[in-house]
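A single protein chain has been removed from this complex, and every other one stays in its place.
On to chain A.
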Amino acid sequence: MINAVGRDIPEKVLQDTGMQVFQGAYARHNQTYKKAAPTVRGIVDPKESKMVDSIAEVLKKCGIKDGMTISFHHHFREGDYVVNMVMEEIHKMGIKDITICASSLGKAHNPIVPMIEDGTIVGIQSSGVRGKIGEAISTGKLKGYAIMRSHGGRVRAIEEGDVHIDIAFIGAPTCDCYGNMRAVGGKSDCGVLSYAVADAMYADKVVAITDTLVPYPNLPASISQVYVDYVVKVDEIGNPAKIATGAAKPTTDVRKIMMAEYCTQFVINTPYFKDGFTYQTGVGGASIASTISLGKIMKERGIKMGLGLGGIAGPMCKLLEEGLIEKLVDTQDFDLTAIESVAKNPNHYEITASEYANPMNKGAYVNQLDFVILASLEVDVNFNCNVVVDSNGMITGAQGGHPDTAAGAKCTIVIAPLLQGRTPAICTNVTTVTTPGETVDVVITDYGIAINPRRQDLIEAMKDVKLPFKTIEELRDIAYSIVGEPDPVEFGDRVVGIIEGRDGTIMDVVREIKPYEFD
């Protein structure tokens, strides 16, 4: 069946999953539903200790068995030890058919690949995957479908009951004996625990895993004791050097600075750039450069940002300290500056992933965004973006908050160099649609800027602005004139992955890769 972004979703996938095809970014507005609920074991007897000696023992206590769904968060990023530690024990116990529902998975989790191959793991649900897990999925080694969800879409799936988590394993930088978890302090400080909150609230069993046990009560807690069944103390839950690094030096790449400058000029010429505006940006070189140059103009004009949202890095914290941002609202910390800021600055707040981006709650923070600055691997002439599948057809990225913020913001800006190496980033059809073009307003490249024709108001606002405006088709044509129009990536027939829209419908499917055949 063809969906609203023109993708043909095979009937078999619809039958296997019971899912609907994507019908538009706002199609589910006003729909009602009943939330799912976990099975809770009441801990009435105050003599019961929640402390458990080992992962193996806690697995037994939680009743681990074949076919279960277990969950993890990705606040430790590439420094995470928790996923591998838990999976190793499950593997040793000979448990099969596990589905992992993680907020994201990275290269740090390459060691679970053999468990995909031997059937320990049969399902993966994540914002994205990288490295060898992506290869394993794209080469058809995972028995079930890999489901790729946005950050908001994951919480929605949990709250609507599309996925039911049997056991949630939550790595906590600090925790007390009764399960109050904080992201601040400890050896593996990650700033916030936003993505893990839904797991704690909706999983049947919740296990806190920490390497820093602190005296009771560990307050203010990111995740409260009332959700936690067991607490396990291990030696290390992560590698601090890979959880957060010092702030990246601002880029000196003139191409990125140029795109950042275009972005800033665009932003300040929209009607949304006024005192109290709301803004989210990423951590790429161009995003950070545009935050810095925007900060200068805010200072000059005496305009303050009311809200800075999302994954936070040093440059946004600097603006907060300088008084140019009223409040930072945080779901993930990308560097040590951000971790320090959320711990110390009273105007830097931690929120849950549901508050951040869940499309089916009663209004997420993303809905209040004026601007979001995003990146993309590919953008097509319908402004659809692909942030997950690379030019070899391999799953190698993450949706993150891309589709959520794009749908929420009044002005969604995607920055992408026209050419990614020798692959055109602006093309006729993206390999895979992850963010629908109806939610993308502006594409900024090093060769020019295209405004989505759906946004005649923005086109009108820019009519006297001296920026290199072009149509998206013109940008594509320039790209093709330089590197040629690439042949579409070739795939096999079998569907290995589902790109789930944030509302739970199917945006696109990813098929098994097919080795390139020379004529």
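In this text, contacts are C-beta pairs under 8 Å (C-beta built on N, C-alpha and C of every residue); 3 or more make two chains touch, one makes a residue touch a chain; residues count from 1.
FYI, contacts and distances are computed from a predicted model.
Going by its UniProt record, the hidden chain of the complex is named "HpcH/HpaI aldolase/citrate lyase family protein" among "Putative solute:sodium symporter small subunit", "Cytochrome b561 bacterial/Ni-hydrogenase domain-containing protein", "Acetophenone carboxylase gamma subunit" or "HpcH/HpaI aldolase/citrate lyase family protein". Of A:Q15, A:N30, A:S49 or A:T252, it is A:T252 that touches the chain left out of the display. For chain A, the residues touching the absent chain in the complete assembly are 252, 254-255, 257-258, 419, 446-447, 481-482.
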